[in-house]
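One structure, as structure tokens, below. Some questions next.
Omission of a single protein chain aside, the complex is shown with its protein chains in their original locations.
The block that comes next holds chain A.
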Amino acid sequence: MTSAAPILQLTGIGKQFPGVTALDDVDLRVLPGEVHALMGENGAGKSTLIKVLTGVHPADSGTILLDSREVTFGSPLDAQQAGISTVYQEVNLCPNLSVAENVLIGREPRRFGRIQWKAMRRRAAERLAELDLDLDVTAPLSQYSLAIQQMVAIARALEVKARVLVLDEPTSSLDTGEVEQLFRVMRTLKEQGVAILFVSHFLDQVYEIADRMTILRNGRREGDYPTGELSQVELIAKMIGRDLAELERLEERPPARTTGTLLQADGLGRTGGIEPFSLTIREGEVVGLAGLLGSGRTEVARLLFGADHATSGSVTLDGEPVSLRTPQIAMTHKIAFCPEDRKADGLIPDLTVRENVVLALQARRGWTRPIPREQQAQLVDRYIKALKISPANPEQLVRNLSGGNQQKVLLARWLILEPRLLILDEPTRGIDVGAKAEIQRLVAELSDGGMAVLFISAELEEVLRLSHKVGVLRDRRLIAELPNDDTLTTEVLMQTIASGGRS
């Protein structure tokens, strides 16, 4: 296989964005019939490289050889026509159109300009059947789950007879069974000689499916390796460019140094959101919430922040009853909430880092009392340093930052309020190992400093590593509250979730 000529060869690719060098002299070789993983932290340049390859952004320098012929793509359509199809992380389809149209639009079977709807539905159903999917192709795409939509996107990519299939984080919204299904499809395609460029944060998946990998760091190529010749730990070290020892230090659990009760919820609940629950959060304590997606984790957070109205129960803060009716009231009580969806609920991509960071502080002061520019600069500077936000430029637009760094900006916004209770909803989702480790370390530091943290994560290891106490949720009920002593393991947590807390 290594003797085969590469189907795709990128040489010396460079790409500048205002104030950021996204790619610097990057090479990439993909062979026919291989699954090639593109690895790197957030902000390492993976997405930019893919966008250059698929004609979304033009490259500033470098060449792209497809089948040993030099190509330039002015648009995604150019790339598709040349045989490079892409499935993006966020499903890029039209939810208002039918499944069949989403598979085939732009290539519909036509006669004298008229769309042959019957033939179109048949062909779409055939393509989907190749992926073991049996859908109502006339139904609008929006009726189906994200996972199905992702598969429809793949069906669309296959429809063009792609020679290179680019999968940009295709598995982040899929469950285990769906991932297996996707891998089956990938293996079939591989046998047909299709080259697959695969981007994923899930190392286990990469090791399961990829033949070779190219590692990027800070916009440069770190090297390419056959998957079998690089251990996971070596891979992580290369991705983040740090010592292994430092990684292992993160495994140590922060000591519990809790004092008085900060917040107590009694029978707090919301009809249709979460069953009444009681929860005590002490100062300096990290309370983890574990549970499956949709088990009510976010609902608990939203109630405590006043983003939803409680229909029952009460909250006391420092022993005083408080009514957390709105986020503003929660903020005056020094409660901060980093929402799960940083794009939709948190950051404003067209404002600068500085403007995003001071937003919540400004809101709490009231808009009639602007924060002096000098003071803004000092505050923001401090947190850029503390959180290692990169690039360290307060006037950079947030949209130009990578996912991990955007998450840090959102954290900084709430940290400058100096909250007593910080609620983090999935702060590490979709960001890479390095940034993840930093955010985990930060949570540990904050709790050492006396801040209480409510930490929500789908990753049980992470919850266990950080929390002093774990609340377990299932089916919108808080079913157990477990102290994090040496006996608590991910297995125990999973069993608790599975048994519904009755064991």
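Quick note on the criterion: contacts are C-beta pairs under 8 Å (C-beta built on N, C-alpha and C of every residue); 3 or more make two chains touch, one makes a residue touch a chain; residues count from 1.
As a convention for this text, contacts and distances are computed from a predicted model.
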Any idea which of "ATPase component ABC-type (Unclassified) transport system", "Malonate decarboxylase acyl carrier protein", "Sugar ABC transporter permease YjfF" or "Acetolactate synthase small subunit" UniProt assigns to the chain that's been left out? "Sugar ABC transporter permease YjfF"
Could you tell me which of A:113, A:177 or A:319 touches the chain that is not displayed? A:113
So one chain is hidden, and I want to know which residue out of A:8, A:52, A:66 or A:93 touches that hidden chain in the complete assembly. A:93
Of A:16, A:72, A:142 or A:375, the residue in touch with the unshown chain: A:142
Name every residue on chain A in touch with the hidden partner chain. 56, 75-77, 80-81, 86, 88, 91-97, 101, 105-106, 108, 110, 113-115, 139-140, 142, 156
